[in-house]
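A single protein chain has been omitted; all remaining protein chains appear in their positions.
Then we have subunit A:
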Amino acid sequence: MTARIGVVTFPGTLDDRDTQRAVRVAGAEAVPLWHRDKDLKQVDAVVLPGGFSYGDYLRAGAISRFSPVMESVIEQAKAGMPVLGICNGFQVLTETHLLPGAMLRNNHLHFICRDQKLRVETNSTAWTADYETGQEISIPLKNIDGRYVADERTLDMLEAEGRVAFRYLDMNPNGSLRDIAGITNAAGNVVGLMPHPEHAVEPLVGTGRTDGLGFFTSILKNLVGAR
């Protein structure tokens, strides 16, 4: 039996079907989860995909964070279930305080869509085990509220604890502090990042790279190995 990975759809989620495809490409079973439903359907891990949930009205992720499904996700994440937040999903995770910091509007004030180079800063998370620490990957980035910020103390703590999971390379596309593209919680089960690994799993589409597939194979190994 393979791992069951839940993919949450909020109103305004856009990348849910792409994420389900990425899960399938990696060889796991994708389980659609609905925002109004507290039931996580016995999934082994959850991905909060990108998009503009609730239109990003009020503040990106601010409304979704109160949806019934998130009650269960927060509870399970605290109990150790792997959770990955991509883009809007990362914004939701910071709103829930499962991850520290926040995302502000890009420093150039525009939406930006590009193939972005990153460095994987740690492979000791549930979602990065298949990468080498220090490995450079390129995956699409697309957002308008992607500038990661946190206070200095938090940033120092993240650095000291090895919790900066990804850093932008070559150019910082949005003014994120310390070039941070993604972070992990202390336990390594909850990871959030702005770029989109689910858009880089097939050589045929998008940028033609498959650098994002490692996220999904990592979690698969992590889960199947744990059984």
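In the analysis below, contacts are C-beta pairs under 8 Å (C-beta built on N, C-alpha and C of every residue); 3 or more make two chains touch, one makes a residue touch a chain; residues count from 1.
By our rule, contacts and distances are computed from a predicted model.
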item: Among "Spermidine/putrescine import ATP-binding protein PotA", "Formate hydrogenlyase", "Sugar ABC transporter permease" or "Phosphoribosylformylglycinamidine synthase subunit PurL", the UniProt name of the subunit that does not appear here; value: "Phosphoribosylformylglycinamidine synthase subunit PurL"
item: Option from A:41, A:97 or A:114 whose C-beta touches the chain left out; value: A:114
item: From A:6, A:51, A:89 or A:214, residue that would touch the chain that is not displayed; value: A:51
item: Positions on subunit A contacted by the hidden chain, ascending; value: 11-12, 14-15, 17-18, 21-22, 51-52, 54-57, 108, 110-114, 140, 142, 144, 196, 198-199, 202, 204-207
